[in-house]
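Worksheet: one structure, shown below.
Only one protein chain is missing; all other protein chains are in place.
Residue numbering begins at 1 within each chain, and the chains themselves are lettered A, B and C in the order written.
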Amino acid sequence: MASLEVKLFGIRFENPLILASGINDKVPEQWIRAHEEGAGGVVTKSIGIEPRKGYDNPTIVELPCGLINAMGLPNPGWKGFLEMVEGYTFDFPLIVSIFGGTPEEFAFLAEKLSDVADAFELNLSCPHAKGYGMEIGQNPENVYEVVKAVKDATDRPVIAKLTPNIDDITKLGLAAEKAGADAVSAINTLKAIAIDIYARRPILSNRVGGYSGPGVKPVALRAVYDLAKVLDIPVIGIGGITTWQDAVEFLLAGASALQIGTAVSLRGWKVFREINEGIKAYLESEGFSSVSEIVGLALE
Amino acid sequence: MASLEVKLFGIRFENPLILASGINDKVPEQWIRAHEEGAGGVVTKSIGIEPRKGYDNPTIVELPCGLINAMGLPNPGWKGFLEMVEGYTFDFPLIVSIFGGTPEEFAFLAEKLSDVADAFELNLSCPHAKGYGMEIGQNPENVYEVVKAVKDATDRPVIAKLTPNIDDITKLGLAAEKAGADAVSAINTLKAIAIDIYARRPILSNRVGGYSGPGVKPVALRAVYDLAKVLDIPVIGIGGITTWQDAVEFLLAGASALQIGTAVSLRGWKVFREINEGIKAYLESEGFSSVSEIVGLALE
Amino acid sequence: MVELRETWEVAKNVRAFRLSKGFDFTPGQFVMVWLPGVGEKPFSLAWKDLLVIKRVGPFTSRLFELQEGDRLWIRGPYGRGFERKWNRVALVSGGIGIPPLYALVRAWRNEFEGITLIYGARSKEELALLDIEDYVDEVVITTDDGSAGKKGFPTDVLAERRGEFDGVYACGPEPMLKAVLRIMDYENVQVSAERYMKCGIGVCGSCNLGKYLVCRDGPVFEGEKLRGVM
Partner (left out) sequence: MVELRETWEVAKNVRAFRLSKGFDFTPGQFVMVWLPGVGEKPFSLAWKDLLVIKRVGPFTSRLFELQEGDRLWIRGPYGRGFERKWNRVALVSGGIGIPPLYALVRAWRNEFEGITLIYGARSKEELALLDIEDYVDEVVITTDDGSAGKKGFPTDVLAERRGEFDGVYACGPEPMLKAVLRIMDYENVQVSAERYMKCGIGVCGSCNLGKYLVCRDGPVFEGEKLRGVM
């Protein structure tokens, strides 16, 4: 029997599939549901300093190969978040995503939320929020400063979530590693837009948004492959993983764990079970006994 | 009757659809065929200084949302190219794509091929050839230097073909414009990879390649939208245009003309006629009399 | 993109909108309606080509200005609709809860032995009955002010007559749904829940109802699933 368990930065995950940030992960009941449905861990919606209601609708566009969204980082702020989780305990790793406009804001959030988070994922990559996310994370120096500030503020493992909207994502990964990140995750969404030909205007209220789903998979896989080649810290693969074959490709490309987001919308919660079963059957039929044995095999 | 004719940098195109570089455009018979099949113009395969045979197979991977290719710039070199076209005349605009490793090489090629080319497209964006394409074109200063050198070497209009593998494609567009480019075209392919889960290795012999087709359309459309907002020179839209609706989206986003590549493989030569007919019917039903009337309407 | 084929007033601040295109749908499913430059909101389908909408804010006010031939943009239908079950059923509707129930009886009127509509509104002028009387066996009206039917709440009627029905379909304000669920002890009842929905397709998570998403797990839920949740 092949094992699906993975261990990352000292934390054990039942399986390599983690619910990605921003997908049905607003409240604790949804995190618990994701775990019940087969996720090995959960990343929360990105939490900032102040509550934000996010952008007006339309906030999402459905496309043949995925989705474009511009939610605008809706979140209850760190105080609201702490109130919301009070009284809950979780029997799976809970990774808290945080976003800020400066290294100090990131550090502040990490400090305030360290009692709740098993690990932090730094949102250095949201492509549609002015002053946050990608606007900071496209610059390797900023990535370095943010990671360093957070590492100084918390003992929890820190994952830097990187943007693919860059000439070479390894620059960002190396900066994160140098600053002491425990892992990187890649990719966040690609900059994109959709226009309605009869309205003759961009569909999203924010005009531009982030593209996710099967259409971005080849780009995401390349990002993971490039990162895994140069980094010593683990890479968490994200981007259009929809089938178990996609998942295996990411593992072979060097991802130590995976995040699933858009596929939950496209195919329902059952994707976690289906992908886990597919990985397990693949491991067994190909003669492997654990997920970690195949991580990076395609890097040669 | 709505008109499909467009005029770009003083050249008249029967319709806004141009065969993109690298798709069935190796020899003059294929360029003539593309025009017969409805293309308003043709871009040749990229021509360099020396003949190149390109990479070994596999050079292409078929995916649910497009293709990844790494052909390796196969071409007969400028001398072979001149021999090949000798005796041919073309009753449609022939845009010659050129690639080089330095501004001087680009300028040399432009000078040698000016008698054949109605315009040049500078390949500053091929994502899989060491020392060429994107490796040069990701840097705005290089884009500036190459465009400037070519403009000094030829009187023909010059189009800079830009890479989307960058934090902000408008930097590249602005550099091209400043150097005197007559137009930019965007996007070239996205950096990508595909791994075979049973071979456990990258499929392409070059390992990494460029992603094209419907899956890249939302990214390409955003690039065109961003470029059209900041540039005064025309933008030629490329990237996953497969249906007439896609074509109209690109025109509304600010593209003055369009290039079609992967769709010719996915749907056959008939795409030119079908897309042209769709654009025409749209113009008529929405009350426009020419393509140029809708260019950029979604920029507001 | 669809065009508005016809629009008419149904009740005070309630209009019907007939579209140029019909959608394959299950009663209870909803669509997202986008008015460019204005916004995008979810509405239950009253029929494959019919929306019945109450004016409540700026978006619906703009909708109310649309004329025949004007365009509107629709995606969907989305979500889980009603399931056909039971023989003698009551439909309990409050406020603007009528559209999905209208769709239900129009689609399945011959599948039941008896259909009783118990419909409560604030006052007579707010009753948005359309031609629903053609599709049900009995209509019981309640109004808060007694201006039509019985004075009181539809749930009062349900509580009294509960024994007559095998099952209940309900749509309306949350306090009414809670009352229906309690009267039915969460059994033999399907309710269409309402939440603030943004994406409509199970991404944003805004419409969570406990561990459920109203846009994907609902909007129609079997009563049993809502124990401890509503």
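Assume contacts are C-beta pairs under 8 Å (C-beta built on N, C-alpha and C of every residue); 3 or more make two chains touch, one makes a residue touch a chain.
Keep in mind that this is a model prediction, so the values were computed, not measured.
K.L.:
Can you pull out the displayed chains that the omitted chain is in contact with?
P.N.:
Displayed chains contacted by the hidden chain, ordered by label: B.
K.L.:
For the full complex, which residue in B:I60, B:L82 or B:L299 touches the chain that was left out?
P.N.:
Counting the whole complex, the residue in contact with the absent chain is B:I60.
K.L.:
So one chain is hidden, and I want to know which residue out of B:D25, B:E145, B:E177 or B:D226 touches that hidden chain in the complete assembly.
P.N.:
Of the candidates B:D25, B:E145, B:E177 or B:D226, B:D25 is in touch with the missing chain.
K.L.:
May I ask which residue of B:S46, B:Q138, B:T163 or B:T262 touches the chain that does not appear here?
P.N.:
Once the missing chain is taken into account, the touching residue is B:T262.
K.L.:
In the complete complex, the non-displayed chain touches which residues of chain B?
P.N.:
22-27, 29-30, 32-33, 45, 54, 56-60, 62, 67, 69, 71, 74, 196, 198-199, 201, 203, 205, 262, 264-265, 268
One rule holds in what follows: only the chains that are shown with their structure count from here on.
K.L.:
Can you figure out the chain closest to the middle, judged by Cα centres?
P.N.:
Smallest offset from the overall C-alpha mean is found for A.
K.L.:
Name the chain whose C-alpha centroid is farthest from the C-alpha centroid of chain B.
P.N.:
The most remote chain is C.
K.L.:
I'd like the Å distance between the centres of chain A and chain B, where a centre is the mean of that chain's Cα atoms.
P.N.:
33
K.L.:
Report, in whole Å, the distance between the mean C-alpha point of chain A and the mean C-alpha point of chain C.
P.N.:
Those two chain centres are 37 Å apart.
K.L.:
Can you tell me which residues of chain A touch two or more of the remaining chains?
P.N.:
198, 201
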